[in-house]
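Removed from the display is one protein chain of the complex; every other protein chain stays in position.
Chain IDs A, B, C and D follow the sequence of writing; residue 1 opens each chain.
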Amino acid sequence: MELSTLTDQKSLLATMAPGKRTRLHRLLYEFGPGNGTLLLLPIDQGIEHGPRDFFPNPASKDPEYQFRLAAEAGYSAIACQIGLATKYYPDYAGRVSLILKINAKTDVPSSDDAFSPLNASVEDAVRLGADAVGYTLYVGSPRQDDDLAQLKTVREDCDRFGMPLVIWAYPRGSAIEKKGGQTTFYAIDYAARLAMEMGADIVKLNMPKVDPEKDKLTPAPYNEMDYTQDDAIRGCVESAGRALVVLSGGSKIDDEELLAQTRSIMEAGGSGVIYGRNVWQREWDAAVEIVEQIRQTVVSSVRRTP
Amino acid sequence: MELSTLTDQKSLLATMAPGKRTRLHRLLYEFGPGNGTLLLLPIDQGIEHGPRDFFPNPASKDPEYQFRLAAEAGYSAIACQIGLATKYYPDYAGRVSLILKINAKTDVPSSDDAFSPLNASVEDAVRLGADAVGYTLYVGSPRQDDDLAQLKTVREDCDRFGMPLVIWAYPRGSAIEKKGGQTTFYAIDYAARLAMEMGADIVKLNMPKVDPEKDKLTPAPYNEMDYTQDDAIRGCVESAGRALVVLSGGSKIDDEELLAQTRSIMEAGGSGVIYGRNVWQREWDAAVEIVEQIRQTVVSSVRRTP
Amino acid sequence: MELSTLTDQKSLLATMAPGKRTRLHRLLYEFGPGNGTLLLLPIDQGIEHGPRDFFPNPASKDPEYQFRLAAEAGYSAIACQIGLATKYYPDYAGRVSLILKINAKTDVPSSDDAFSPLNASVEDAVRLGADAVGYTLYVGSPRQDDDLAQLKTVREDCDRFGMPLVIWAYPRGSAIEKKGGQTTFYAIDYAARLAMEMGADIVKLNMPKVDPEKDKLTPAPYNEMDYTQDDAIRGCVESAGRALVVLSGGSKIDDEELLAQTRSIMEAGGSGVIYGRNVWQREWDAAVEIVEQIRQTVVSSVRRTP
Amino acid sequence: MELSTLTDQKSLLATMAPGKRTRLHRLLYEFGPGNGTLLLLPIDQGIEHGPRDFFPNPASKDPEYQFRLAAEAGYSAIACQIGLATKYYPDYAGRVSLILKINAKTDVPSSDDAFSPLNASVEDAVRLGADAVGYTLYVGSPRQDDDLAQLKTVREDCDRFGMPLVIWAYPRGSAIEKKGGQTTFYAIDYAARLAMEMGADIVKLNMPKVDPEKDKLTPAPYNEMDYTQDDAIRGCVESAGRALVVLSGGSKIDDEELLAQTRSIMEAGGSGVIYGRNVWQREWDAAVEIVEQIRQTVVSSVRRTP
Partner (left out) sequence: MELSTLTDQKSLLATMAPGKRTRLHRLLYEFGPGNGTLLLLPIDQGIEHGPRDFFPNPASKDPEYQFRLAAEAGYSAIACQIGLATKYYPDYAGRVSLILKINAKTDVPSSDDAFSPLNASVEDAVRLGADAVGYTLYVGSPRQDDDLAQLKTVREDCDRFGMPLVIWAYPRGSAIEKKGGQTTFYAIDYAARLAMEMGADIVKLNMPKVDPEKDKLTPAPYNEMDYTQDDAIRGCVESAGRALVVLSGGSKIDDEELLAQTRSIMEAGGSGVIYGRNVWQREWDAAVEIVEQIRQTVVSSVRRTP
């Protein structure tokens, strides 16, 4: 069985209500690389993993580092939780967009029944001048009932306030582990579709990995298909339909690989990337430099009209 | 013990409050085959099963495919979740009715304790111009307490807004598995009655299967009765009383079988069918053609005045 | 140790607020046998057991059968769930009282942790013109905390709307099974008292059974007492204090036994009976006839002023 | 290690807001023995234990018995649940105070995870003219999170309505069983302190028992201390600080023991006793007589100014 390519998606902006459209326009055209693309800086690792991610570059432990980087190196937006948004964003308001992530968890307990509770609201995002909210959805978790019910309240508030909704769509939990795990094309493809159907305007995905051992465990027809990683990326982007897709970097990887995957996602119809540790685990000058290279890659490879 | 036939049901429309009646009239007479029948296109498989259902016909991965099919091939309505309704329905508003499905789950975790959480509201359906809401009830699940409590809120809102309530009544979970499973006449008969008693205006049922091995495990008197599949269909339709019944197709089957079961359900007093994969897993022309055959079968076999 | 007889109870009606009194008066004096008695027809078996209870008399599968029977054979009221009340009661409004049962469950999962979730509200009962609401309380279930909390909301609404509260008080669950089970005098006596203390105006009880094997497992002093079934009935009625008691029939039994137990409950200070399957599992004429006999027995044996 | 005596407590009434003070004044000075003392009649055993507690004195099964006793024998107040308060208190309103107990459970399931759900509200107490509400807190239960959260809502309503809060502070559950059980000085001392810190105005305690086998299992320094039962009582009373303490009797004990423990609690700084079965499991004249003796003991032994 083979994958085939879809027709182009209709413009997302064209389907949006005014509030969402106004805010998303700022993210896509007014800050960062512009041209309908997104370059996002996530600084949620202090919650999701703890301070250990900051040790490779001690300067990065001070949130000032990431905020200054977002504003000065040319990101579209910084994505962070309520505590940072309240204490650090004010000095950068108007200089870079804010995506308020409104749920989080630590990685101390097992992820078997992963669930990420709300710690802030869409109303907080409105009050703080954010241009979008971020929600982490653990696709396929045994606690998906709580997750989807919680997401419902967020989606409704986004509709009410005209706030774009970015879903971090992560396959997670004991059930997906039995079906090949969270990095397979199957898992991420499912996540992309679910996020879009639940009302995401932007879907944040991790890179699908081709791994024959794991792919064998996925449901048909995934377990019988031949595909490259680029096929998988394109498949996931297509599954998100009219929702925009940004791809994340995960832990620090090689620069060439980073730029290559940036190009892949953009050429597959993605709208941008969200790179944290790959950038701020570098010292300032190196960080600024790699952002510039990413920015150029994004702008030069973009195919999709948002 | 033998099954015997009931008297005809009183018209459902005659018992309805104005808002429900107005909306249901549109489904039954203004769109699709009309004549008091229903031909529904479900596009919820992307959530319930993931994108894998789209691989047999890659064009079907783009929700445009199903929306266009619903509008142009002559369906009464398309049934989908909030994300598709928001992003894809606008272009088809007024050309085909919308049934907003307001709860869903993935099939990643086990169905032992099946529960489908709300992701949208009856108010969303009103706002989007839908003519009904769809609710999936997992009959007999160990979590029936959560399910029935959740359904209560939906039913109340349907009464408040005059919105017809379609219940996808599915026997599911570990307890029903011990009593013959989800496809027996016993299980589907129970589901039909429960849905009607909980306030459904339309009950969506899967086809009951006659399987002596499984039927032996069902409670008396089901385990002692002799019946054909047609008996079972008629029994289930009768159990739904004045609620209208639509039968689903499930995974793709042979055309003749599809049309034969369509005829069976209509002759048993059903009001229509809900066919998704059996239609949109075909290429466009084939899909349009089979819809036409289904439409003719529905109209020519209908017995019930809704 | 011996049981001894209580003094007479003060009139319940005399302690009631106007709304409750008005509605209860209709049940006790305006419909059915009158004279301060109750003859109730329950049609909730389609949910609690599934359609299987209708097979002995196929005509009974159509809810019309029970509604017509309630209105024409001389019942005080019909007790049913929201779906039937909405779709079938309108044609009988004013001809027989309605008791809206507002919680229910299927019998598919085990009863070890029995809990019956609300599917309708006291406000629904008001809107539908009901003269009482029915609530099933699973006395002693491991989930009694959820049950009592849920009942609290119902009792408060009953006080707010002046709606009489009928509690189906059923010992149920794994814990009571270890103490002799749900049919012992101990269990039903406890249920009667609990229901009254939780605010029931009418308590619906199952017939206590004398069974030395099971009684041995009950707590002292029940396990050391000698009593007849009539003693047990009288004991349970006394435990309900000023709340009125109706006794149920359960599955179909012999006519003489049915009438004898009717007499027993009335002579013990009960206020009536609630008979479903014992009546509607008969064909029409036989059903009408047995109702007439029950009616006469109730009226001729009544001892209590409600 | 030795226990030493605290200084006297400041008057509780002096720290109270007007509504609480008005109501508590009625309990302490206008009904029952007065003089700043409390003599309370609990009639909640029909729920907590079932009707079995009434068999020793069959007359006690009729709630009239306890209500008449409370009013005529000279109690400060009767403590009961919503059903009795609604159906039996009206005839005694103005003749004895009412303490509305607003949570309860049966003893059918195990107490390992004891939790007592609300069945009535502080607002019910206001409506019924009660002078206090009673809340049962299972100290140290694995479900303490639900219990404390529920108590919060009650305490807030008490503050809002000026309603005194009586906490039945009972160590209970599997965890306390491993630490010596619910009757140790350790357990009851902890319960007294917790109740006071959670906002109790009056704390109801069971008598601590000195039992070397069990005391060995309690945490240091309890397991190393030498103390008499009177030391333990005084210790618990001190732990309740400015909150008033009433001691309960539990199951029926010898008259002399009853009066002796009454004297002990009063001399230790307690404010009264709460005796149910010890009184109403007697025939009328005997019951009236023992109440008179208790009353005299309470008044003659009181040390504390409330």
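Definition applied: contacts are C-beta pairs under 8 Å (C-beta built on N, C-alpha and C of every residue); 3 or more make two chains touch, one makes a residue touch a chain.
Since the structure is predicted, the reported quantities are computational estimates derived from the model, not experimental observations.
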Self-check item: Identified contact with the non-displayed chain, of D:L27, D:A243 or D:V302
Solution: D:A243
Quiz item: Among A:F31, A:Y75, A:Y88 or A:Y227, which residue is in contact with the omitted chain in the full complex?
Solution: A:Y88
Quiz item: Which is it among D:M163, D:M198 or D:I274 that touches the chain not included here?
Solution: D:M198
Practice problem: List the residues of subunit D that touch the chain left out of this view. | Solution: 1, 3-4, 6-7, 10, 12, 15, 139-142, 144-146, 148-149, 151-152, 155-156, 171, 173, 175-176, 179, 186, 189-190, 192-194, 196-200, 219-222, 225, 235, 238-239, 241-243
Exercise. Spell out, residue by residue, where the missing chain touches subunit A.
Key: 46-47, 50-52, 55, 58-59, 61-64, 80-84, 86-88, 90, 104-106, 108-110, 115-121, 124, 146
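Here, only the chains that are shown with their structure count from here on.
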Quiz prompt | Touching subunit A and also subunit D, the following chains | solution = none
Self-check item: Centre distance in Å when subunit B and subunit D are each reduced to the mean of their C-alpha atoms
Solution: 57
Quiz item: Taking each chain's centre as the mean position of its Cα atoms, how many Å separate subunit A from subunit B?
Solution: 35
Quiz item: Of all the residues in subunit B, which ones touch at least 2 other chains?
Solution: 146
Quiz item: When you draw the chains as points and link the ones that touch, which shape shows up: line, ring, star, complete, or other?
Solution: line
